[in-house]
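Beneath this line is the structure, given in structure tokens, with notes to follow.
With one protein chain removed, the remaining protein chains of the complex are shown where they sit.
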Amino acid sequence: MKRLAIAAAAAGLLIGCSSAFAQTTLRVGLAEDPDVLDPTLARTYVGRIVFASLCDKLFDIDENVNIVPQLALSHETTEDGKTVTIKLRPGVKFHDGEAMDAAAVKASLERHMTMQGSFRKPELAAVDKVEVADPLTVRLLLKSPFSPLIAQLTDRAGMVMSAKAAAEAGDKFGLKPVCAGPFKFVERVQQDRIVLEKFPDYWNAANIHVDRIVFRPIVESTVRLANLKSGSLEMIERALATDLPEIKADAKLRLATVPELGYQGITVNIGKSDVGKAAFGKDPRIIQAFNLSLDREAITKVAFNGEFLPGNQWVSPKNPYYQSKFPVPKRDIAKAKELLKAAGVSTPLSIDLMVPNNPETRQVAEIVQAMAGEAGFDIKIRVTEFATSLKEAEEGRYQAYMLAWSGRVDPDGNAYIFHKTKAPQNYGGYSDPDVDRWLDEARVKGPLADRKAIYEKITDKLLSEGSIVYLYHRLMIIAHTAKLDGYKQMPDGLIRLTGAKLKP
Amino acid sequence: MAVAHAHVAELNHESPTARAWRRLLRRKSAVFGLAVITLLVLIAVLAPLIAPFDPTQQSWTAIRKPPSLQHWFGTDESGRDLFSRVIFGARASLLAGVVSISIALGLGVPIGLLAGYGGRWMDAVIGRITDAMLAIPFLILAIALAAFLGPSLQNAMIAIGLTATPIFVRLTRGQVMAVKVEDYVEAARAVGNPARRIAIKHILPNILPALIVQATISIATAIIAEASLSFLGLGQQPPAPSWGSMLNTAQRFLTNAPWMAVWPGLAIFLAVLSFNILGDGLRDALDPKER
Partner (left out) sequence: MLVFLAKRLLQLIPTLFIVSVIIFGLQQLLPGDPALAMAGEERDPQVLEQIRRQYRLDQPFYIQYLYWVGGVLSGNLGESMRLKEPVLTLIAQKFPVTLQLALMAIVISLTIGITAGIMSAVKRDTPIDYAVNLVALWGISTPNFWLGIMLIFLFAVHLGWLPASGYVSPFQDFWLSMQTTILPAFVLGNSFAAVLMRHTRSAMLQAMSSDYVRTARAKGLAERVVVLKHAMRNALTPIVTLGALELGTLLSGAVLTEQVFSIPGFGKLIVDSVFNRDYAVVQGVTLITATTYILLNLLADIAYVLINPRLRS
């Protein structure tokens, strides 16, 4: 009898539990294991996916890459471009209950600007001082006008952390981040899972309908997809283009895709070192010939089922900053051979192509090798671990390097550091006084049309002599269960759950 | 003991080598292993003649096609003929197996002789280093070494060879210790032969059988190790094929082109199996205890 009673009580408990479990959990399969979850120290793309639910930023972007307010309400820049005033949203709370105000914003920005090992420092380099004008207004005093600033604040540099938690945790903040996003941190087991739960006091809580998110890093894309299909995940990011037909054929799955903000390309060494000067650096016509030897359409068709976008600029043809005056070139082997001849090169021209160790880039490299081979390039693929390849590139020990860029909201982020003389990521060693001047000018000019006009001049020049051969733009492929309703994909490929509902 | 056998062999007018062969050939499974290995070696050497296609020739209109009359094993992600790639892949695998174990033998045997014959201190130092290397899991050491040397087939072979060395050091040392006290070695020493001469002339021939057996089995392990490193992207480089790197690529297409993973896997299995069988057969054939 007693035993029965206990059993009944246990059953009751179980029922109680299961009704409490009517909570909705969204399990997301990530392509990599995120790094430290500290907005100041973080540096991976996959980490930003987690941050999108964890830490709100001063500004955000919409479907058309327009900048919209998030924790801020508005911003205003003075005539001379050197003072930016940001009004903050009132009544916003951090996950620890502290109020999000001007003092907190100042503390976060200063942490980004001064903390040891901060990766945000270069992004906020233009900022001289942060002032609290009133509890809901901050003023950023700039060293010089810098038009991409607001765009920087749509990413990690614009994330506001609880000043109290940040001060207490120091550089261990990332182990238990406290921000003002729609979800708060619950736990993390390295390489296994990151768990977040709904933050009831979120400023936009009415539009958050998911109770819990579990992020699971699963590196193998086939396995990630298998988990989604079997129902042990509700969503996966970066599904393979070659798996798209299969996802489309599955009635239980939905797709959300968007072209990436970045690019995939080959950086060629033209002036970084003597190794480079011996090949592509000899004559810009060699790069032009290389460009013409490639059939970008065919590359995306063979390697990515034709789902990715062929490209020739630092933004994709779908981006507002794309210069449609310079369309993607068609393959022209005869012309490529001619150019090589005109450049006085004896073929086959041997080229050392450094390729980071990853199956997709390796396949593209093999296709490029075959294509360029027909024009007279003898490409030697040197697969190198990513960590090593960066070092080799920095020291100029390469002739061509397959290097991608995940892209930034503001085009300056895709251009400046790669093409400005001696800029940190100018691995090609490109240097041109006009381009340098124009790049600086574009940083000052405000309206899109003005900046686009400057970028047109730069694009024109780079297409004939630049050090990056742009190949294609990935489609950011997010697949999710059909039960998820109202999910909207933003151009940066990150996962934002505002407005999304999980049907039972 | 070995001497005694040698005498018996002489009486039978049969050299130890011939006797080993006879005993080996009596075992059906060992003959099978030997035959498969011979076949694989022939395939590797004659690859350009046998393969119906150029293993690196891409065909962008025939990507990921299932096995057919034209492409017996199907095609891969860039439309290359898998049958030809498996055939050429035999080169990488066999080369990796043989070269890396040759490195391990070349380093391990002299060091082992030194340990067994070089005095207490030498023995202690070599012993500790061997222990340390054996204590680090084989694959971890190989991964670290291959990453350090840079990804290529050649470096994978060096990495595997170095990692496999301690086994041979230990084996050689153990055998030397056992043989050292035998009468004929004592006798050679008493006559005043220098240590090096004793080691090479008297000890080495007697420990050879044990080394041959271990080497054969180690080749099997080395082939798997090369495949593992290539699977992690640290072995054979594109576009040249190796069974491990083919598996690495195949993993992405498991659902829409499973045949890409089947053939290279079977090839590795067959090669490793043959070396293991041959190793077993050799062990029995060379075992002085058995007739």
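Order of writing sets the chain letters: A and B. Residues in each chain are counted from 1.
Everything below uses one rule, namely that a contact is a pair of C-beta atoms (placed from the backbone, for glycine too) under 8 Å apart; a residue touches a chain by one contact, two chains touch by 3 or more.
Since the model is a prediction, treat every value here as computed from it, not as a measurement.
Taking every chain of the complex into account, the chain not shown here touches A, B. Residue-wise, the contact with the chain that is not shown comes from A:V219, picked out of A:V219, A:A342, A:L448 or A:A482. Which of B:V31, B:I50, B:L107 or B:L134 touches the hidden chain is settled by the complete complex: it is B:L134.
Take subunit B: the residues that touch the chain left off the picture are 29, 128-129, 131-141, 143-145, 147-148, 150, 220, 224, 227-228, 231-232, 247, 250-251, 254-255, 258, 261-262, 265, 268-269, 272-273, 276-277, 280. Counting over the whole complex, subunit A has residues 33, 35-36, 38, 41, 43-45, 116-119, 121-122, 171-172, 174-175, 189-192, 216-220, 222-223, 226-227, 229-230, 232, 385-392, 394, 405-406, 424-425 touching the chain that is not drawn.
In this section, only the chains that are shown with their structure count from here on.
Centre-to-centre, using mean CA coordinates, subunit A is 45 Å away from subunit B. Residues of subunit A touching subunit B in their complex: 220-222, 225-226, 240, 242-243, 245-246, 298, 301-303, 357-360, 362-363, 365-367, 369-370, 381-385, 388.
Within the complex formed with subunit A, the residues of subunit B that make contact are 58, 60, 63, 77-79, 147, 150-151, 233-234, 237-239, 248-249, 251-256.
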